[in-house]
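Notes follow the structure.
Excluded from the complex is one protein chain; the other protein chains are retained at their positions.
Let's turn to chain A:
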Amino acid sequence: MHVRAVDIVKTFTASSSRPALDGVSLDVKSGELMGLLGPSGSGKTTLLRIIAGLDIPDSGSIFFGGEDASQKSVQERRVGFVFQNYALFKHLTIADNIAFGLEVRSRELRPPKAEIRRRALELLDLVQLTGLEKRRPAQLSGGQRQRVALARALAVEPRVLLLDEPFGALDAKVRRDLRGWLREIHQRTGHTTTFVTHDQDEALELSDRVAVLNGGRIEQVGTPDEIYDQPATPFVNGFIGEATPIEAHIEAGYVYIGAHQLRIESKAGTSGKGRLFVRPQDIVIGDSQPDSLQAQIVAVRRNGATRRAEIEIPAHAGRVEIETHSSVSVRAGDSVPIQFVRGTFFLDGEGAPA
């Protein structure tokens, strides 16, 4: 089911200073797994709830396929919504939780009891919790509860699956496992799925496409590759991949830091001041070459297979973080030649302020 949000505006009366969503439009293609990524307060959960019909926008429309769903109630939209805290019904068994959506149907639409039970058990198999149907939610781990919540949402055969921070409350190992598992379920069931996350790794790894939100607006929509390699705005650049902004300017299409010309070209314009966003991987320590810049290493940390070094460079006030392989020996206090191999330049005033 192709889902479209058009020009959604939503203001909460409590924080009337700024709308939670400020004219957001989003296209989720049929069968697509779309990630809504953004910091807290960016409006991503609000957008998800508006698509579901749990919140009502001040203006704008929601389309499910060709049909305008804006005036439809939550029940009529038939979405599967998985809530952040799972919200399992604690007075019901796992099987009854999953069957809830079928049990509450009006008599003429409700499948027979045996059929409901069969469907619940089948979904329990799908989420790999076979045999736990008689347990209560309190007896399950966080990861298991998350799976039950998903099975319960799938039971109503939703047209769209919406997940709010699906792995937010789980520990790192369980998160990783569940990511792969959710991807697999998505491939098997083919539901059009939108999920909300503040975790960029999660968004990039899981999604077919990612929408980056900030301050109630969509900054960029694209595949994980596009988002990572061609960030459209300073915000996306700063939010994805731990980039550090460095004051710089361009002349004749080349980027300069201070008087030093880098080998980085920019299409942002022909001349002017701005900021160069560099990720820790974009700077390498190397042999001294004509275009090398001399940097002072301030601190070094071990980070898994790599080392992270904080360096100071001339003509930039703050520190810049760079990543090196653990075999490269760097010590605090060293002065080393560095080269900028990549970086994204934005002229001042371009895009939303990061």
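Methods note: a residue touches a chain if its C-beta (ideal position, glycine included) is under 8 Å from a C-beta of that chain, and two chains touch if they have at least 3 such contacts; residues count from 1.
The rule is short, and it goes like this: contacts and distances are computed from a predicted model.
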| item | value |
| --- | --- |
| Protein name, per the UniProt record, of whichever chain is missing from view ("Aminotransferase", "Heme exporter protein C", "3-methyl-2-oxobutanoate dehydrogenase subunit VorB" or "Sulfate transport system permease protein CysW") | "Sulfate transport system permease protein CysW" |
| Residue of A:Val6, A:Val156, A:Leu170 or A:Leu347 touching the missing chain in the full complex | A:Val156 |
| Among A:Ile56, A:Val74 or A:Ala299, residue touching the chain not depicted | A:Val74 |
| Missing-chain contacts mapped onto chain A | 52, 54, 73-75, 78-81, 83, 85, 87, 89-91, 100-101, 104-105, 152-153, 155-156 |
